[in-house]
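Structure below; questions to follow.
With one protein chain held back, the other chains of the complex are shown just where they sit.
Chain lettering (A, B, C, D and E) follows the sequence in which the chains are written, and residue indices restart at 1 in each chain.
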Amino acid sequence: MTATTENPKASMQAVEEEGHRVPYKVFTEREYFVLEQERMFRGKTWSFVALEAEIPESGDYKSTFIGQIPVIVTRAEDGSVHVMENRCAHRGARVCRSLRGNSPNLECVYHQWAYDLKGNLIGVPFQRGIKGQGGMPKSFDKSRHGLSTLRVETLNGMVFASYSEEVAPLEEYLGPITVEHIRRIFNRPIKVLGNERQNIKGNWKLYAENTRDPYHASLLHLFHATFGLYRSSQTGGSMVDGGGQHSILYSQSSSNDDERDKEVFKDMRSFDADFTLEDPSLLDGRKEFPDPITLMIMAVYPNVVVQQIANTLAVRQIVTHAEDEFELVWTLFGYEDDDEKMQKIRLKQSNLIGPAGLISMEDGEAVELVHHAVLQDQEETSYIAMGGGKAESAEHLVTEGAIVGFWDAYRETMGLDEAYNVRS
Amino acid sequence: MTATTENPKASMQAVEEEGHRVPYKVFTEREYFVLEQERMFRGKTWSFVALEAEIPESGDYKSTFIGQIPVIVTRAEDGSVHVMENRCAHRGARVCRSLRGNSPNLECVYHQWAYDLKGNLIGVPFQRGIKGQGGMPKSFDKSRHGLSTLRVETLNGMVFASYSEEVAPLEEYLGPITVEHIRRIFNRPIKVLGNERQNIKGNWKLYAENTRDPYHASLLHLFHATFGLYRSSQTGGSMVDGGGQHSILYSQSSSNDDERDKEVFKDMRSFDADFTLEDPSLLDGRKEFPDPITLMIMAVYPNVVVQQIANTLAVRQIVTHAEDEFELVWTLFGYEDDDEKMQKIRLKQSNLIGPAGLISMEDGEAVELVHHAVLQDQEETSYIAMGGGKAESAEHLVTEGAIVGFWDAYRETMGLDEAYNVRS
Amino acid sequence: MTATTENPKASMQAVEEEGHRVPYKVFTEREYFVLEQERMFRGKTWSFVALEAEIPESGDYKSTFIGQIPVIVTRAEDGSVHVMENRCAHRGARVCRSLRGNSPNLECVYHQWAYDLKGNLIGVPFQRGIKGQGGMPKSFDKSRHGLSTLRVETLNGMVFASYSEEVAPLEEYLGPITVEHIRRIFNRPIKVLGNERQNIKGNWKLYAENTRDPYHASLLHLFHATFGLYRSSQTGGSMVDGGGQHSILYSQSSSNDDERDKEVFKDMRSFDADFTLEDPSLLDGRKEFPDPITLMIMAVYPNVVVQQIANTLAVRQIVTHAEDEFELVWTLFGYEDDDEKMQKIRLKQSNLIGPAGLISMEDGEAVELVHHAVLQDQEETSYIAMGGGKAESAEHLVTEGAIVGFWDAYRETMGLDEAYNVRS
Amino acid sequence: MQLEKLSVVERQFEVERLLSRYVECIDDDRLEEWPELFTEDATYRVVPRENADRGLPVAVMDCDSRGMLVDRVVSLRNANIYPEHFYRHLVSSVHVKGVEDGQLVVQSNYVVLQTRNDGATKVYNAGKYLDRIVVVAGELRFKEKLVIFDTYSIDTLMARPI
Amino acid sequence: MQLEKLSVVERQFEVERLLSRYVECIDDDRLEEWPELFTEDATYRVVPRENADRGLPVAVMDCDSRGMLVDRVVSLRNANIYPEHFYRHLVSSVHVKGVEDGQLVVQSNYVVLQTRNDGATKVYNAGKYLDRIVVVAGELRFKEKLVIFDTYSIDTLMARPI
Partner (left out) sequence: MQLEKLSVVERQFEVERLLSRYVECIDDDRLEEWPELFTEDATYRVVPRENADRGLPVAVMDCDSRGMLVDRVVSLRNANIYPEHFYRHLVSSVHVKGVEDGQLVVQSNYVVLQTRNDGATKVYNAGKYLDRIVVVAGELRFKEKLVIFDTYSIDTLMARPI
């Protein structure tokens, strides 16, 4: 990596103060991004690719990405779900050119090679030549030129894919708490309400940190604290699972205590007792889960977040475009059995989330604020110590433990040493 | 190059199945692009730079590029054509700032150093100082500070330039078939009708493949097959020359047999018997060559294509901007002795070609479809086997042989081994 | 660096002809840019960051850059000026998000860590947890998590900052002539009149050359020569200081001799005796210095230019965005005691300078003309010989000596050998 | 003003005038005036084209009262964190398609250019306005403003109304 | 409608209305309606500025009948392969320069923004329209539309009319 000056200060601190430190180069240097495509997204991980509800019918397909690798998710005639690289086996053209669609088979436009919905090559124009001339060689074996397929598993309608034969089965990879909370959200058939996309000019791992960070939520997001949707003082917790790689952050607005919280947030920008809404219907919600949890942010390693904020439900998929740019794809949903009023509630509350969300918009800014401040700081480090700086679950919200969990997993997946350098 | 996973599958196939395989890294990795500027465009090749008809008069000049190196093509007082780098010998400013023009000599705006039309330095302001002060050192020798000039040869009005003293003379480099077909098109004085430019976001070599690929032409381009301008079933051929580096693809629409072809293209998207034109005058052409050839695409290594499609004549120059972007500059022309009707025919048929061409537009899409599908696939390979996967000429159109010819030449020019890695 | 062909010609010339040669790779290769951020902008240099007049009051701050490193310049309660990196000590967010402002302390929006105006960390929300849960570890020591501060010195209201403890004190670094001319311009309280910014798509060192180049001024800028604002034939000089790294170029329009100069500029584009202004009020100026100097361009190594052109006064700060892009930030000013008429004169004459300046606009074009002509010429070199090609002061204007001064300093700062390669 | 009494030319003029005022209070950062151009019960929805084309209801901003517009502005001023930026709207091809139950049905194209405090201007958001305009106390007001935007991958975030 | 009878203001209104309808059927992807805005014998030419400035005739689209416009649309729908995309036109500075042998001579500026299915919007093509407009059966129609575009290095390809 690029030449850098020694940084004795940082290392000195390391020995004396508790806390985890991440060198900023992992966010800014191209080398890490390239390695992530190989070792993270093509490695021993499960990446989220779709909701089954997006491809209900036979022939339905969706084009998406794992990291920045284009893949296709299909529903075959037998109802099975398949994931394959979106790259023709002939000369590499993208086969599916639309974001979504339905088609009995997949045809490449360049020379019309055709594949079935499981990725098998079923047609090659002029394979045997024309008028006895030309064509493919005798030795050509169609069966070896399918689209390259990935391992697929689904959990309650969430579709995950992996390049790895060794990675543990999905549920084991996710861990019991993660599985439990996915089951909690996807407890019955869902209905997709639409997408929102934002293109953020920073490294995707800054968003991975952000979504594992209960500490920022009521300090950056005034709306959260002021209207009690989330406060660090609420009853709640930050759990890690799958060996620390996943994070489940939850809290209960029923535990708000405005008097106490005024104290807790004394002199803080983000708690504004005088701020009231002219149209409070925005926050009229409905209790829809048996448990008291009103906010749940689950960050599943490496590329997806499942959220419940009040009555908004969504998955957020991370697509990495470059070391300094990623796309965040939101899929908002409700349940098939939502009544009209419930759907109205979800849609009105959707003002809180997404790129224009009264709460969520700030996270896009937070990512860019960091990315552009650390461009030249290869060996400088962040300092993650709130809650003790260990990859631990906590029964409270005043911690950054889950962030450390992400970084421990990251070094493992990427084969990095303690200093985040590539192990030789 | 970047770390990559082993790809035993590909190599395994290599031993068993015939066909040529190109690793996608040659399209996407910067390193190849940089090396191409040195070994390809500054190496033992002849690059097309202009048509003499673009610079008919003494003092006419044209600014263009070889690879991405800016050069100037001039017509000197003695009528000779010269090619030089567009970079001032003083402090490196671009000397010619317009695409074209006429000027008795070439003057750099920065400090007004002046060069004659052959690139010799003829003027240096204040060379001997002012009021006896300053100026250039005594040892300064004007004769050694001309613009750096290239070797130039022309063939029937096509101007080629080379950085290499060793490369064979132009005609030998082109080979007999290429020379013959250049003479066929440029058989008498031409008249430039205009330019079209397109900026394609993919690697330029994908276009080099595309223009050597008779296989795609009637599968990607519905217009070709449907209206019989080109069909893989036509009498025609794919010839290679210059040791395989150049490709001449030709065919005869007189050999169409709609009944047979309906069979040949059965169930194919690209043959639509029901598609008719409301204004068929688009296809009203005129036979203008003694031979029956109605379509000829000649790809001259490394950077130009000469085309005859019906009555449209054009050269297409490739300018490489980056590994993921190139510009395609079309120069459409007719003959000086075209009557008014003939020019009308050429202009109307020009609807078929160029960036908005009813036929040609698809090639821009094809290049991008591949480029963006293979970004993360350094060691994955394409599979080029149609017709046998060898750099051979064929008396038919069901082959990819000329593409293999390009790749053999590419490895040679670039000094790459069989696996397309740089030979140490 | 990238593979390149040998260039015997250049080296051969080197032995025989006097003159300095700079390989173009220093302008185009990323590696030099990255090294500059470490060794130049974080090295033994003083970078200009602000005018004290921009932050007059306690709490005033300005966000700017050293190289491309974001920094904050503040005025503390005690009136002292401070410079610190604009990067939160927690997780790296940019702390000051506005170009300028006033605030009693600096608060990061992400988790509201607060710093005083000297960069000391003064507040960490929930440091001791909430309800006895969470919070920072006992070992956490606020005093070690301030913003990283730089060394600061000011001279007559110009604020400079350095990362280096070893670099000489500011005045010594600047040298006597530079100090004298800074004192000359900043001889009494100034008044900021506004900013102009231009984003130039070329390497910043081409601008460093440009501003040390008396040779181009009356050849590129017709306005200069024609209206006698600057002519190479004027009484003036090109002085170097600080061991050659700084340049002071000055001249006296009173020394114009139109008859003589018509001779000097015979046949030159840039001297147009017939060109007159319809509204000559543009050039109505006022003598405001005791000395006869009417034009003074002082280029202080590495990132600022101080100018007097007629009655326009300005500093131009260089912000490096990439090897092929930099921003030039102009701050135009007058004196606090300017009468209304004087301010009118400065504003009207400002038509001469800045990105739309009738004189200055050409320098932006000059930089880009070079940058884009040398992209592919790693080992090719410029040829700097006017005046002898040595880093010497001259009592005339027909020299490029100060440019050589810059390059000698550059090699020293960057640790490059004679061939501009990184010393191992 | 009474719709019936206006000639098509005058109607066009009044509609364009309303759109100009709409644009002006956003671009001049007089956002507090922006809700005043809507009726009390107005709806304002900003919908990604990929949802509109599929008939899906999700909007990035989804307001069904003037109050919600006011709340957006107040949040923008006091609550939200976003990069400093300006908008610059260009609106053209304002097509008054007719009158339906007392409402002017108007379609137009727009592009919003955004400049952040680095001083660079980018195409931020482009799309079309589908407006229903009524007369309230002699003034034209938006009863409904449906914004369908092409740029469905939003650059970072969207703080201001489109 | 009779040209003579129109005031300059009404004429301006009618011309802008025609241009709005032109833009709308392209941007709303109702391309089948687009040829209807031209006369039977209309010419439609899309010329790179570098050719126009040199007096060279080459156009990237060169149609001399409404039929050819229809064929363009049919090809776009059934024959051609190009990336999924939308257009968004902005048209301004519509200048009715006068009437020559019964034809309105109109110049205007336009920019076409393009959004591909990645949801990003780019400046795709900018230039000017030089139109000759006539009245056919009481409706304004393009007798001649000459598009001269500045952006003569086209981004990838051009499938839709400008």
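One rule holds in what follows: a contact is a pair of C-beta atoms (placed from the backbone, for glycine too) under 8 Å apart; a residue touches a chain by one contact, two chains touch by 3 or more.
Values in this document were obtained by computation on a predicted structure and should not be read as measured data.
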| item | value |
| --- | --- |
| Chain not shown, its touching partners among those shown | B, C, D, E |
| Contact with the hidden chain (one of D:Leu3, D:Leu76 or D:Leu90) | D:Leu90 |
| Selected from B:Leu99, B:Ala273 or B:Ala419 as touching the chain missing from the view | B:Leu99 |
| On chain D, residues whose C-beta touches the chain left out of the figure | 9-10, 13, 17, 19-21, 23-24, 27-28, 86, 88-92, 111, 113, 115, 118-123 |
| Touch residues of chain B, complete complex, unshown partner | 97-99, 109, 197, 199 |
| Touch list for chain C against the chain that is not drawn | 99, 192-201, 220, 222-223, 226, 272, 275, 277-279, 281-282, 327, 332, 343, 347-348, 350-351, 354-356, 358, 361-362, 364-366, 368 |
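Note that only the chains that are shown with their structure count from here on.
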| item | value |
| --- | --- |
| Intersection of the contact lists for chain A and chain E | B, D |
| Neighbouring chains shared between chain C and chain E, ordered by label | A, B, D |
| C-D compared against A-D, more contacting pairs | A-D |
| Chain D and chain E: spacing of chain centres that average the CA atoms, whole Å | 27 |
| Averaged-CA centre spacing for the pair chain D and chain B, given as whole angstrom | 48 |
| Centre distance in Å when chain A and chain B are each reduced to the mean of their C-alpha atoms | 44 |
| Multi-partner residues of chain C (each touching 2 or more other chains) | 97, 109 |
| Residues of chain D touching at least two other chains | 48, 50, 81, 83, 152-153 |
| Those chain pairs that satisfy the touch definition | A-B, A-C, A-D, A-E, B-C, B-E, C-D, D-E |
